[in-house]
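Missing here: one protein chain of the complex. Every other protein chain is in place.
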Amino acid sequence: VGKPVYTSDRMYELTPPGVSMGLAWTANGGSVLFIESRFTNPIDAFDVSSSDEKADKTSGASGSLILTGKLGDVMKESCTIALTYAKSFLQQLDPKNRSLRVGHIHVHVPEGATPKDGPSAGCTIVTALLSLGLNKPIRQDVAMTGEVSLTGRVLPVGGIKEKVIAAKRANVHTVILPYENQKDYNDLQDFIKDGLIVHFAKTYADVYKIIFDDQ
Amino acid sequence: VGKPVYTSDRMYELTPPGVSMGLAWTANGGSVLFIESRFTNPIDAFDVSSSDEKADKTSGASGSLILTGKLGDVMKESCTIALTYAKSFLQQLDPKNRSLRVGHIHVHVPEGATPKDGPSAGCTIVTALLSLGLNKPIRQDVAMTGEVSLTGRVLPVGGIKEKVIAAKRANVHTVILPYENQKDYNDLQDFIKDGLIVHFAKTYADVYKIIFDDQ
Partner (left out) sequence: VGKPVYTSDRMYELTPPGVSMGLAWTANGGSVLFIESRFTNPIDAFDVSSSDEKADKTSGASGSLILTGKLGDVMKESCTIALTYAKSFLQQLDPKNRSLRVGHIHVHVPEGATPKDGPSAGCTIVTALLSLGLNKPIRQDVAMTGEVSLTGRVLPVGGIKEKVIAAKRANVHTVILPYENQKDYNDLQDFIKDGLIVHFAKTYADVYKIIFDDQ
């Protein structure tokens, strides 16, 4: 059973709405990882002018969450945390957009045969879900890593060196890291940091500004 | 796989509504731990003047509870106990506030990859839930530990020394301990107790007075 090899540098050159790019740390070093999300019901999620009553009838009063991609328990919990946070973030941003609240959501992390675990994709999953809920692609060529707490705090993660190298290898030149990992980044050798734009995030709101507002 | 180290003393300097600060006892000694809680549905929970009928329609007749943070079985049960108790406590306090009864609640304990278990976060979880239900931050710089029973009795816990040291290390100078642990605290050396204000609680009502009423 040979491992599939990508001919291009990465799986997506352009990510559609609902997809975000993260950085993972595996036994074999760092790698770029994509989070894919989709609604499983065709709600009029993006018709923000629709009355609450109509949306409720179409989709049921509350949504659901399906997870695939051979995710471990901690990563499954990360998806649950990301959804709760993304719902409240979207509620603040646009109270009329009920898509994440009423939508039935499927989150998948390719490749399906590779086991994945850990909390460090938190920011990436929140980003995918907001992109889905807003029906808006994220800023291209930005990869990120960082655990996210239920209130949107960005917590430090491991493998900064491997992840940064993976980003460069995939031709990604803007990276978002947790604020608490600033020292780990600063300790890297200059030739690794060369040509890279790095943002450090304390809360998810910092990530959002870079990913969605700067467009 | 190095463990991330916080450069600041603790994750939250100021806790928002729904978040409380506890003291945990791990294999590596004591540590400060935060309980985060959020509603996953945007109910008009704090519109205490809303009629029951309206709130019921918005959110369904009864709430639900999602738990994340790699919690063991005993800690999951602690969350269930804390919710039942917090509901009845809030009902006594303000019968019109239906938030905890009808809200869909998510409780998370960062960091997501660290397994946590045991009953000693009971008081801390009740506090987070009441802060959420009242939409009111808790008194800052107070950490607590204590099992809580279904009727709000505060039961003694282990690791008092380690927990008190962890509080001081995190610059927390007010600590709430179970009344039954008074002797354990008194046995500590003076240099540990120096500069610390300690309250001993027999029931959760004692904790509430310190956390919410003294503001």
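All chains are identified by letter, namely A and B, in their written order; residue positions are counted from 1 within each chain.
Everything that follows uses one rule, which is that contacts are C-beta pairs under 8 Å (C-beta built on N, C-alpha and C of every residue); 3 or more make two chains touch, one makes a residue touch a chain.
Everything quoted here is computed from the prediction, not taken from an experiment.
> Taking the whole complex into account, name the chains on display that the unshown chain touches.
Across all of the complex, the chain we cannot see touches B.
> For the chain not shown, which residue from B:K87, B:H104, B:R139 or B:K163 touches it across the whole complex?
Missing-chain contact among the listed residues: B:K87.
> Using the definition of touch stated at the top, determine which of B:L150, B:I192 or B:A205 touches the missing chain.
Of these options, the touching residue for the absent chain is B:L150.
> Need a quick check: the contact residues on chain B for the chain that isn't drawn.
Where chain B meets the chain not shown: residues 61-62, 73-74, 77-78, 80-81, 83-85, 87-88, 91, 95, 101, 118-119, 122, 147, 149-151, 153, 155-158, 180-183.
Going forward, only the chains that are shown with their structure count from here on.
> On C-alpha atoms only, rotate chain A onto chain B and read off the angle in steps of 5 degrees.
60
> Where the centres are mean C-alpha positions, what is the separation of chain A from chain B, in Å?
Chain centroid spacing, chain A to chain B, equals 29 Å.
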